[in-house]
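All protein chains of the complex are present and in place, except for one that has been dropped.
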Amino acid sequence: MTILLFGVTKDIVGSPSLSIPTASVTGRSIPKTVRELRSFLNKSYPELGKLSSLAIAVNNSYAQDDEQINSYDEIALIPPVSGG
Amino acid sequence: MTILLFGVTKDIVGSPSLSIPTASVTGRSIPKTVRELRSFLNKSYPELGKLSSLAIAVNNSYAQDDEQINSYDEIALIPPVSGG
Amino acid sequence: MIKPDRFVRQTSLSGFGLEKQAKLADSKVLIVGLGGLGLPVGQYLNAMGVGTLGLVDQDFVELHNLQRQVLYSEDDIGKLKLEVTSQKLKAQNSQTLLKCFDTYLTKDNALEIVKEFDVIVDATDNFAARYVINDACVILNKPFVYGALHAFEGQVSVFNYEDGPTYRCLFPKMPSPEETPNCATNGILGILPGIIGTLQALETVKIITGVGEVLSGKLLVYDGLLQNTRKVSFTVVPENKVITKLQTDYGFDLCESSPSISAKDFLALQQRKKLQVIDVRSIEEFNKDHLSGSVNITFEELKSSLQKINFDKDVYLLCQSGKRSERAYAILISLKPEAIVYSVSGGLNQMASVCP
Partner (left out) sequence: MIKPDRFVRQTSLSGFGLEKQAKLADSKVLIVGLGGLGLPVGQYLNAMGVGTLGLVDQDFVELHNLQRQVLYSEDDIGKLKLEVTSQKLKAQNSQTLLKCFDTYLTKDNALEIVKEFDVIVDATDNFAARYVINDACVILNKPFVYGALHAFEGQVSVFNYEDGPTYRCLFPKMPSPEETPNCATNGILGILPGIIGTLQALETVKIITGVGEVLSGKLLVYDGLLQNTRKVSFTVVPENKVITKLQTDYGFDLCESSPSISAKDFLALQQRKKLQVIDVRSIEEFNKDHLSGSVNITFEELKSSLQKINFDKDVYLLCQSGKRSERAYAILISLKPEAIVYSVSGGLNQMASVCP
């Protein structure tokens, strides 16, 4: 599962995208909803967890936390940006 | 088959897109290649035939005349534009 | 009376014409912020024939603005952005009615200012202002055109357009200053505000004239490095369409304003160590009353008196209300970019209220 990163999330992760394993080779649970994805990301990158408004888009639609996700979806993390 | 129109082709046809029948209900032949599409368009809109450089994009790639097309393809007519 | 020839390229444009041109002439657009985003918005809307343009900013032009704020020249450094912009827009199109607001948009003045306009353009550089604009627009039922930047990226959308979603439907809570770097610590490629600002101007024209499809319910995310554009759709969260009053506090994180120190912090600091305080008021004002230990270099003689200032030490600039000292800041920092300079905000007036 590839996640595209925008704004400060790109700076936090240090790359424009992020791969998440889709099969549990490590025994860790695989995110199956947006909520689980958020929790997965917060564990891997605690700085992401601090963002009070972080929109997650699934296939170019704003996704609610209980929306299901799978490996075919295109996922993007979109935080607000403030520069002008 | 829907064809997206840009630049002067939009002005010639008078609309931003154009539908071409994909089944021969009228007995007329259906364009199966870019070349046949050009000839189909030139018959319907002689002004299009006068354009000396008209790029045809199939699924966002520039298409050569012998490229096959089918009803699932996204087709766009892109002429050069000159304004500045 | 619009001279027919001036807008001929628009009035002869099929799908635009005299009818849409007249709508532009009748419209009132407020541009909040005269920085990287606000300047292209202002230049193009003014050129295209928007009848009334409101301009809100209280900042001064600084050297490091010039890398992306293309309306400003080197000669404008130290001048009020509002003055420079209104003067240049006037020269560009004398028919536009310009309404100047020499202030930042805050919770205290937002409703009063916003209510006069049909469309608001958010060209600010900080979250506090963006949430104030959102809330004021929701209260007053005005559409606003959002644009914002981060490094090589930008975002554009039209919020609160008719029944469409708002900024809070996308980003419900205002980020704290700690969680997101502000523009002073993070860079911006100079061309980015030009790209995003011109897209904002186009959306403004579409709202006014009804041509095309307004970018409502869609966030355009632009990545300049790859020249990629994506549109993320989002919907109304009903509670965000119901705002009846502004919050009592939106925080404060103006990026482009000078490093200023509050009168209170300044006084506290002064008790602990001897500060280099430069009072930029006139000699008469200084003689009447001044802070003990402060040195008088009037604003006018500042540029030619640099040798009187010790730039190895921090410099604290002081005046009566904080305005001249802010302007003096812009001048000093342009001439001595490595110097550490503060402007005491609110000046002696504020100090009097802090320290009775």
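Chains: A, B and C, in written order; residue numbering restarts at 1 for each.
Just so we're on the same page, a residue touches a chain if its C-beta (ideal position, glycine included) is under 8 Å from a C-beta of that chain, and two chains touch if they have at least 3 such contacts.
Everything quoted here is computed from the prediction, not taken from an experiment.
Note that the absent chain touches B, C when the full complex is taken as a whole. Here the missing chain is touched by one residue of C:66, C:98, C:236 or C:306, and it is C:66.
Screening C:198, C:262 or C:321 against the full complex identifies C:198 as the residue touching the chain left out.
Those residues of subunit B that touch the chain absent from the view are 6-8, 11, 50-53, 55, 57, 60-62, 76, 78-84.
Within the entire complex, the positions of subunit C that touch the omitted partner chain are 3-16, 40, 43-44, 46-49, 63-64, 66-70, 72-75, 88, 91-94, 151-152, 183, 185-192, 194-195, 198-199, 201-203, 205-206, 211-213, 215, 218, 220, 224-227, 229, 231, 333-334, 337-338.
Note that in this section only the chains that are shown with their structure count from here on.
Inter-chain spacing, taken between the CA centroids of subunit A and subunit B, is 40 Å.
Chain contacts: subunit C has no residue touching two or more partner chains. Annotation for subunit B: no residues touch 2 or more other chains.
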